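Heads up, one of the protein chains got dropped from this complex, but the rest are sitting where they should.
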Amino acid sequence: MDVKVNILRYNPETDRKGHWEEYILEADPDERILDLLHKVKWFDDGSLAFRRSCAHGVCGSDAMLVNGENMLACQVLVKEVSTPIKIEPIRGLPVIKDLVVNMDSFFDSYKKVMPFLVNDDEPGERERLQSPEDRDRFEDTTKCILCAACTTSCPVFWTADTYVGPAAIVNAHRFVFDSRDNASKQRLEILKGVDGAFRCRTAFNCTTACPRGIQVTKAIEDVKRETLTIN
Amino acid sequence: MKVIRHSFDGVIVGAGGAGLRAAIEAAPHMKLAVITKLYPTRSHTGAAQGGMSAALANVEEDNWNWHAFDTVKGSDYLADQPAVDILCKEAIDSVVELEHWGLPFSRLENGKIAQRRFGGHTVKEGEAPAFRACYAADRTGHMILQTLYQKCVSMGVTFFDEFQVLDIKIDDGVCKGVIAYEVATGDIHIFEARAVTFATGGFGKIYKVSSNAHSLTGDGPGILYQKGIPLEDMEFYQFHPTGIYRLGILLSEAARGEGGILRNKDGERFMERYAPSIKDLAPRDMVSRAIATEISQGNGAGPNNDFVYLDLTHLGAETIKQKLPDITDFVRTYVKIEPIDEPIPVQPTAHYAMGGIPTDVDARVLSDANGTVLPGVYSAGESACVSVHGANRLGTNSLLDIVVFGKRAGQSMVDYVSSTKPMTLSDNAAEDLSNKIDKLMNKDHSLEYSVPRIREELQNSMEENAKIFRTEDSLEKQTEILADLRDRYQNVTISDKGKVFNTELLEAIELEYLLDMSDTTVASALHRKESRGAHSRVDHVERDDVNWLKHSFAFKNGDSVKLDYKDVELGNYEPKERKY
Partner (left out) sequence: MKSVKRTDWGRRTPPIGGSNFELYAWFFMRVSGLFLVLLAAGHMFIMHVFNDTLNLDYEFVAARWDTPYWRTFDWLLLTLSILHGTNGLRIVMHDNIANKTSRQLALYGLYFTSTAFFILGTYVLVAFVREV
């Protein structure tokens, strides 16, 4: 079948601002949105820029705005979206070219929340023990692939260019609720400022956008409550 | 073209499991840079699912010798046994170390790391399937990648994200650094470094149906091959039995480890005929061959009889949700069926390169079949061939390989850097690369010589002629096709002439690596007149230990491939017939 696809194009070397381009593509309903982008790039306009790698929703490269919602282009099939299909870069981060945005500040925010296990106790020669129940407490947030779909769907993030964003809080959550970690207090101290977890207004856009099905808003609420508990 | 200079002691190319593990080892002792063409967390280590084997004996009695036996037997006796011993012995500490760094393994009731069964892993040298694979649901690779990256963040390791290394500088047999292309700006960067580790992963994109990411184009092996370094055991390419039909997306062997069953169109559990003792948990080469055989005998399902079923329906919703959440999600997303109620259509998918850059057990790159070390150059992970996987890798051993030999690569870099002085590169070091780029940029675009056209023909023909079953005829035919594609590649053109995020340019350069990988795979396969592990010759069905208990080394010889051989290092286990 023929599918009409509109892509928001922008080339910093020739354009002053973005413009829409329309493509009519022969596509199978079972194909991924990513396959459509490849058709454009490989057989129509080689200059179309987008990130992609694994093509099955685990590497987190190809988060983009499809018909107004954040998703991974490799995780959604043509038959699941209405036509014409509108594809734009994710919002709130500066566009480099076409569907590629600058991720630097996204990763800077991630790095600020101490996203690593802190435990200076001598662990011994074998593994630390952890009960399945303790392991389950942070199961949901271990799934994060840092695709930025949540952060760039957040209305607070769009306007407040200093908010750490849901992804950073999710990655703090992953360690705050890990029974092996000793730095919860420091992480929560980091997140209690005006640009931290309390900036979340529970719009739930992040939870809808997460391609891994993480309950992002719930994780942020958990972090807020834990901050209250330790103070 | 703008050229920017950097000076480091060591550079690691690739930020998957092996690269990050090497970085953790090396970073405290030198000025180190990790260069990756993606962001580190996008690396394909993250797509690994089932587990990482180590004889922890958390579930039942186990020891690393049994693991080593299984690995050697799984390799069809082509693995170098001293290297396998290192792999299996160091596995235990490697898993524990990852746990100490925060890896969220699934747990047993007593709090220890949970372990599951996996293909080819047995207790007491073949008695019964072993619970050896340590796992975190079915996203073990994701957790390893995240944990290693987190550790690097905590250490403040220097990363160059979205920089693609396209050249290495070796003067008088000594490594001096690498040249990289900055994807976002088109600038060229000279990295002076006397120790360079290639951890660039595999090259599954030489095939059409593949579990590999688009980025897996054999960059590391390609760069070294073009400099005259041989590639070892390239004929051994693993096809994973259970890729989603047509898409090739991986469905972990853990599905069968947890009790999943393969069935043909009649619902028959056909693996009972091919591997009576361990059935569906036979090694991947055997299961893939069994599926291919079923399909060729008309026992495949579907209108074209070209797939079989992976049946999980008897496992129960709870087990599936707890232990196989991701792969069942893939099935729901891409096939639109509910795996709790319906069997899943699967077919073998190109998955893992046992071959690659030859290294010794310290990850030092070897420049010939006599074991000559190339000073300052290292490789680990799928891009390397130690060889611990021989002719067929066992499931879970790749995640093990990246941490065990990634660590060793890092240690070797430290040793080398501490005993040598910094190297300098002149400004014209980038000339070869800028000429290559200029040539592509200045040529007018023509569709006939476009990258996707040539690549598509390459992938389709490799799929047809050099996949699971090979014959002299099919390989010779493929050799001709590759020669033709190589000719066309000389005139390859691109339409994007910009500097910013010109991924078409990079795809053009990567295509040359894919051609190199295909050339060496086909040439090595054509010359190996036996069937061993993943290499099945229909015209030479028997394994031939008298003539072929040796590793192939494929060298670049103009536009053709020259072969040399090296004897396999044996150890405790004498080659025997491989039955399960």
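Labels for the chains are A and B, by order of writing; each one numbers its residues from 1.
Convention: a contact is a pair of C-beta atoms (placed from the backbone, for glycine too) under 8 Å apart; a residue touches a chain by one contact, two chains touch by 3 or more.
Not measured: the values here are computed from a predicted model.
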| item | value |
| --- | --- |
| Residue touching the undisplayed chain, where the options are B:Thr185, B:Gln226, B:Thr319 or B:Ser434 | B:Thr185 |
| Options A:Lys4, A:His19, A:Lys185 or A:Arg201, residue touching the unrepresented chain | A:Arg201 |
| Positions on chain A where the hidden chain makes contact | 12-14, 92-94, 96, 102, 104-105, 108-109, 112-113, 155-156, 159-164, 189-196, 198-199, 201, 224, 227-228, 231 |
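Criterion: only the chains that are shown with their structure count from here on.
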| item | value |
| --- | --- |
| Residues of chain B that touch chain A when the two form their complex | 38-39, 41-44, 46-47, 56, 95-96, 99-102, 104-113, 136, 139, 142-143, 146, 150-151, 153-154, 161, 184, 213-215, 247, 249, 326, 329-330, 333-334, 445, 450-452, 494-496, 498-504 |
| Footprint of chain B on chain A - complex, ascending | 11-14, 30, 32, 41-43, 45-47, 49, 51-61, 75, 77, 96-98, 100, 102-103, 107, 111, 114-119, 123, 125-132, 135, 138-139, 142-146, 175, 178, 180-181, 213 |
